[in-house]
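Every protein chain but one is kept in place in this view of the complex.
== subunit A ==
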Amino acid sequence: MTNLHTELKESIIEQLNLEDMDPADISNDEPLFGDGLGLDSIDALELIVLLEKDYGIKLTDPAQGKEIFVSINQMAQFIEENRTK
């Protein structure tokens, strides 16, 4: 697991107020929405804000989120390829 994976898990826990969770509770390939982490549509919007705030990535099409926010692995890969900070 890279630093980015850990950093992402910590940010998600803090940003989405997942109070009772630790980074170790989130596996890299676990689905973030639905049966996995159980995030909802407002959480998806917060993740879009997180991408812009922390990594300088502005999603022009919110539908992109569906492909990016599949799992921590998917998010980390997208960030590596597109980050501006």
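Just so we're on the same page, a residue touches a chain if its C-beta (ideal position, glycine included) is under 8 Å from a C-beta of that chain, and two chains touch if they have at least 3 such contacts; residues count from 1.
Criterion: contacts and distances are computed from a predicted model.
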item: Among "Sugar ABC transporter permease", "Sulfurtransferase", "3-oxoacyl-ACP synthase" or "Ring-1,2-phenylacetyl-CoA epoxidase subunit PaaA", UniProt-listed name of the chain not shown; value: "3-oxoacyl-ACP synthase"
item: Absent chain, residues of subunit A that touch it; value: 16-20, 42-43, 45-46, 49, 52-53
